[in-house]
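Complex shown without one protein chain; remaining protein chains in place.
We call the chains A and B, going by the order they appear; numbering starts again at 1 in every chain.
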Amino acid sequence: MAAYIIRRVFGAVLLLLVVSAVTFAIFFLVPRLGGQTADQLATQYVGKDANPESVAAIKKNLGLDQPLYVQYWDFIKAIVAGADYKFGPDATHCDAPCFGYSFKSHVEVWPQLTERIPVSFSLAIGAAVIWVISGVTTGVISALRKGKPVDRIAMIIALAGVSLPIFFTGQVLNALFVYEVPIWESVEYIPFTESPVDWAWHLMLPWISLAFLFSALYARLTRAGMLETMSEDYIRTARAKGLKESTVVTKHGLRSALTPIVTIFGMDFGLLVGTAVLTETVFSLQGIGAYAVQSIKDNDLPIVMGVTLVAAFFIVFCNLVVDLVYAAIDPRVRYS
Amino acid sequence: MKTRRVTAGVASVLALSLGAAACGGGGKDDDGNGGNAKKDAALTSIVNASDKKGGTVTYQHSDVPDSLDPGNSYYGWVMNFSRLYGRTLTTFKPAAGKEGLEVVPDLAESLGKPSPDAKTWTYKLRKGVKFEDGTPVTSKDVKYAIERSNFAPEALSNGPTYFKAFLEGGDKYKGPYKDKSPEGIKSIETPDDHTIVFHLNQPFADFDYLATFSQTAPVPRAKDDGAKYVQHIVSSGPYKFQSYQEGRSATLVRNPEWDPKTDPIRKALPDKVEIKFKVNPVTVDNNLLSDKITADAAGTGVQPQTQPKVLSGKLAKQTDISYAGATQYLALNVHVKPFDNIHCRKAVQYAIDKQSVVDAMGGAPKGDVATTLLPPTVNGYTKFDTYATPGNKGDVDKAKDELKQCGKPNGFTTNLTARSDRPAEVAAATAIQNALKKVGIQAEIKQFPSGKYFSNFAGVPSYVHKHKLGMMSMAWGADWPTGYGFLDQIVNGAAIKPSGGNNLMELDDPKINKALKEGIANTDEAERTKTWGEIDKMVMDTATVVPLVYRKNLLFRPESAANVTVTQAYLGMYDYVLMSSAK
């Protein structure tokens, strides 16, 4: 098991390296293909009053005058060993993991990321709890009441949930419950450590809108999984033993039906941490998804790299966790 | 609620009498019941005037500032806002209407004392002004602030660099981060802690306006760490940073070291000022309409989808449609045929239906028909219309007549540029295209991204000539609200640059250049201001500029917002020094 984990972690690091190299290449090569030179890039950062002198200064300071591979090497080196930068009277040291300084605002990228990760993570985790509970419950009930009105209504709602875009449900919820019937004073991120109750309360609307989409998806998945599992032979065996129906459904049925859901959940969750852009934008939450969009708009390479790697990290990490959880759930995976 | 209204009413009556005493009723005040102020009331008066201390003013913004560091911003709203925590040598009077354009001393005891040639400017600093840490503010801190903001592009590249351009030896000095010599730039002298003297390389009578820039807010050298300074700005104003989260939010609280006795212009009523960035623009509007926040910091008006909600009905009286201090115009390049011929330019002047352009750009809430280059809220604006047409709808006969004189009786073909990511500009271009068609001028619309409009396309004469970009869409707002601040960058021959220039017409008229130079050297303010209107007329006589729209903002003031007035000095947004809140 340990060897397996080490192998997976090693693979993950390698993958992140590849992701970083590709991102780096895209950032520099695509604009270059579109006619963007290092000079023009630097001109953008200087802003309204660009003169050759300040452009040259910025170019040098951002390392844009270096060959690409040197820039990439410096970038990786900074993550591992930290780096020194000069954006003021004295050189400042940026501790590892150093993702460099924003081209645009000159702030260290890493603290910016660590401030935003909790927002995205809170958004994802709360929504995940809601959608897993509601989605799986609905799915199970639907499966057990297949064809009955409960099932039909649930599946119609689920279809709506899958079809409605988040910026629609989000805007509607926002307009309804913050402005028309102001149950919520505002939607914002309040750190969990500050007040868990406020944290949950003020994130409830984004959670619900995000969870609506996903629980719809999960309800359908769970329903399909349950229908399949409940017709398995071992369910009949469980019943033949004289087990209570609730035990049969939860212990024998749901456990198997959840296996594929765990896999999908891991991927969804990992992906969501970095990509809940729409929800973050609709509710003005400052997560890394919104940060990514802003940085891409600004051509701010260090932030683009930072958010890409963080998002990739979450996806890789969640997949690793999924694999381990999967092995824990299904003994057949462990030994093969 | 009842209490607040009554209090506000009493307070505004008080303000009315005070205001009348102070300035002879420069602004028409409200009807004494602040909460029920009329539409556009904040254009000419202070709405919900109040002297009540306390409360929290809450701002939201759909974007991020370039920086809240007073030395690293070019944004008008930051300049307005930063006055809460940075005192500049001079500033604009927090007052209603035209009065808001008046420059008044702030950190300085009085306005600058110019030498007769307007090349040397001396300011005396007020005594007793302290930073938030209790250390006294000296002239050296002001000098340092100007050095870091103008001469260190490697760290602070956002702000304008007028000081660098106008200070003697500004092109040589390497900035405080590279040049660590204690004397710094030699053309700024600080003979004592309360005197600062600027030596300029040319006469410059608008210097008091430059001194309003947030760049003159003092910065203690010991606390400066370049680009990182924004995270712990040292306040010299009535508020200091309690928290600052890059790109997300900031909270300002009272600065106990601020002494109201040293500060005649700030009332500093609220206890707290909060600002939040990157809020969904529609959410900002909804928050305004539901009175959850005090103001939209951007000050550029509500979103198109919010307009219908506030233009009529009971919310309409809470709106102010202010001039944004900017003009949308069409630049006709004198080096692209047939615009080298003034008659062809005049044909365009007469042919364009300006009313249709205003309509295309969003109608009355978005702007008025423009007949001059200077917008009405800039010092020097003079009303005239060189190419008047009935109802501003264009005059086909006059246009055709000019075409004949140009030798193109059947019209001609040309190109018209617009910024692809500015839908209003594209719509305006289409309206222009339609109007020109009526006189036989075929204009093909060419769209370019705004991010590269000046650096790669319209601002590059060689590109313009090669691709025959005869007509170019352009919008301009002044860096400071005087005719010179507005015109110099766009009509002076010196503003023609190989790339990134703003003089899109490539207008290099010796008369105009000379008038600008002489005007700015004139220390008589009234005469100087008069010059700008004359230059505007001269520009219009060349027919190289077709003014289209004076841009406007549709602002909304929530009920809880108090002391609300539009400041013409900062692009027609509300004055943030005055603003307080009943909340």
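In this section, contacts are C-beta pairs under 8 Å (C-beta built on N, C-alpha and C of every residue); 3 or more make two chains touch, one makes a residue touch a chain.
Heads up, the rule we're going with is that contacts and distances are computed from a predicted model.
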Under which of the names "NQR2/RnfD/RnfE family subunit of NADH-ubiquinone oxidoreductase", "GntR family transcriptional regulator", "ABC transporter ATP-binding protein" or "Sarcosine oxidase subunit gamma" is the non-displayed chain listed in UniProt? "ABC transporter ATP-binding protein"
Visible chains that the absent chain touches, using the contact criterion stated earlier: A
Can you tell me which of A:Lys77, A:Arg152 or A:Arg255 touches the chain that was removed from the display? A:Arg255
Cross-chain touch to the chain not pictured, restricted to A:Arg7, A:Lys77 or A:Lys244, is A:Lys244
Per the whole complex, from A:Arg7, A:Lys77, A:His93 or A:Arg236 the residue touching the absent chain is A:Arg236
Touch rule applied to chain A and the missing chain gives residues 232-234, 236-245, 247, 252, 255-256, 329-332, 335
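Everything below uses one rule, namely that only the chains that are shown with their structure count from here on.
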If you average the Cα atoms of chain A and of chain B to get two centres, how far apart are those centres in Å? 40
Over in the complex, which chain B residues touch chain A? Could you list them? 64, 66-67, 74, 153-155, 157-161, 176-177, 180, 221, 224-231, 245-248, 276, 278-280, 282-283, 286, 289-290, 292, 451-452, 455-456, 500
Contact residues on chain A for chain B in the complex? 35, 40, 43-51, 53-54, 57-58, 60-61, 86-90, 92, 101, 105-107, 112, 115, 171, 174-175, 178-179, 182, 185-186, 281-284, 286, 290-291, 294
